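Of the protein chains in this complex, all but one are displayed in their positions.
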Amino acid sequence: MVNNILSTENLNLWFGRNYVLKYVNLNVSDKNITAVIGPSGCGKSTLLRCFNRMNDLIPETHIEGKVKLLDDDIYTSKMDVTEIRSRIGMVFQKPNPFPKSIYKNVAYGLQIQGKYNKDEINERVEQALKAAWLWDEVKDRLHSPAMALSGGQQQRLCIARALANRPEVLLLDEPTSALDPQSTSKIEELCLELQKSVCILIVTHNIAQAGRISNYTAFMYLGELVEFGPTEKVFTVPQDKRTESYLTGIFG
Amino acid sequence: MSKYKEKAFTTITYTAALFTIVVLFALIYGLFREGLPLFKQVSLTEFIFGSGWYPTNAEPEFGAWTFIIGSFCVTIGALIIGIPLGLGSAIFISEIAGNRLKEIVKPVIELLAGIPSVVYGLFGMSAIAPLIRNWLNLDTGLNIFTASVILGLMIVPIIASMSEDALTNVPKSIREAALALGSTKMECIFRVIIPAAQRGIVGSILLGLGRAIGETMVVLMVAGGSAQIPKSIFASVRPLTSTIAAEMGETVMGSLHYQALYALAILLFVITFVINLITELFIAKRDKQ
Partner (left out) sequence: MKNRKVLNFCGNGFLSILVVITILALCIFLVRIFSLGGKVLSWEFLFTAPRNCMQEGGIFPALAGTFWLTVISICIVIPLGILTAIFLTNYGKPKWLLKVVQIAIDTLAGTPSIIFGLFGMAVFVNLLAMNVSLISGALTLAILALPLFINSCIEAIKSVPFDFYEASLALGATKRQTITKIVIPTALPNILTGIIVCIGRVAGETAPIMFTAATFYTRRLPEGLKDEVMALPYHIYALMTEGTRPETQVPIAYGTAVVLLLLVLGVSAAAVIIRSSIRRKRKW
């Protein structure tokens, strides 16, 4: 019996007049990797951003329906949005470390909460960097600039930064599309390891990647959640014609 | 607790922003408060169009027309000098100069834009004016001509730097198209590039215009200071800004003369406000394109 840590109920979203998400009902299980795939413009990134309310930053956004973390609707919750965001972390397509030291980047999420002392922060920074498989590479230069790292290292740093908050969910928005193949495969392996402790929801335009790492796949098309299920099933016996065309279109 | 910090921060920023509005209103209020009372004694048309300014007469007269003409002459003169030199430099930098020359000249122009006006005034007064007086056998070198030269020189960096930006922003493809059709370099510049950059260029001229009209120290030191309608470009004049600066030190607070000077300031403020408005609308139109 799988645990649904994230779910949406009849989620509809408009940007101004644009109807972007249409009656999306998605259940994301804990301690698993769920991939969201689909052609450009299908709404997968928008869906992802609903889960940590980053869409709030876009003016004229209108949402109907529910988005739940466990049983709590995050749009009507008593929880402050900043707390939601520390429980649901996000890594972006283009690595975006702050122009600060490696240490300060990872420590940021903890420092802003103001409730950890120096030792606790040190400990969690180390744990986060280890979990992101970056510790060995940077342990001797924690206070050097983060922006001097390579692209792949920067992205792992961003993962570490998000992990420092010990989130329950990690949202990954096409995390490897700006990286070279080696860094990409390293991050894919990292995800496979991280799913043991954190629920991972990954948006990717790379079907092969979804096939490689995810347990569940959601296929979106024109704002609708067309198909959802265990990855192997979706890939081998897609139920919907549109899913099939998309999967074969790329392969074929 | 942290909600309180958020609120406090938001409040501080809003207060700071409101402060700028308050300052503007205080400025307008201050000017009008001190200057409007004049119009109880002097009518608006008399003020603007009258050409007698005799504050110390038994029956004082306050006609600003000579000053308006003075400002006008000096500004036009400054543009006549400043536009060709400024625009010419801009074209040279953006179209003709090589990259290395550009990297030297651009910062130099920026530096020159920062020279204080009183230094220009010093130069005009003690170096240029005697020169002109001797060359042309005049009574005095402090006149419209000299003031235009100095003021023109002063606005060259303003016109040059903004025009150069406008010219550089003309897409490479347009230049290439013109040259590929067989134009000479000059034809390309004057028939294609300048028209394409015209909004930015005109914007820079308007900016220079605004600066010239509002300039005080240069005209105070170099334009001569006689309140009369000029009969030639070598006549001495007194623009609005000079009058205010020159006479303010000698008036009694609250006296009619004092009010008249503030009324001149109101006039100046309105003129520059209108010019700025036109400049803004002009530049905004360009941005919309």
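Order of writing sets the chain letters: A and B. Residues in each chain are counted from 1.
As a convention for this text, a contact is a pair of C-beta atoms (placed from the backbone, for glycine too) under 8 Å apart; a residue touches a chain by one contact, two chains touch by 3 or more.
Keep in mind it's a predicted model, so treat the numbers as computed, not measured.
Visitor: So one chain is hidden, and I want to know which residue out of A:14, A:92 or A:116 touches that hidden chain in the complete assembly.
Guide: Only one of A:14, A:92 or A:116 touches the chain omitted from view, namely A:92.
Visitor: Which candidate, B:38, B:64, B:78 or B:91, sits in contact with the chain we can't see?
Guide: Answering carefully, the residue with contact to the hidden chain is B:91.
Visitor: Sort through B:111, B:136 or B:174 and give me the one touching the missing partner chain.
Guide: Reading the full complex, the residue touching the unseen chain is B:111.
Visitor: On chain A, where is the contact patch with the chain that was removed from view?
Guide: 52, 54, 57, 82-86, 89-90, 92, 94, 96-100, 108-109, 111-113, 145, 147-148, 158, 161-162, 165
Visitor: Quickly run down the residues of chain B that touch the omitted chain.
Guide: 2, 5-6, 9-10, 12-21, 23-24, 26-27, 30-31, 33-34, 84-86, 88-89, 91-92, 96, 107, 110-112, 114-123, 125-127, 153, 156, 160, 184-187, 189-190, 210, 213-217, 220-221, 241, 244-245, 248-249, 253, 261-262, 265, 268-269, 272-273, 275-276, 279-280
What we mean here is this: only the chains that are shown with their structure count from here on.
Visitor: Just give me the whole-number Å value for how far the CA centre of chain A lies from that of chain B.
Guide: It comes to 56 Å between the two C-alpha centres.
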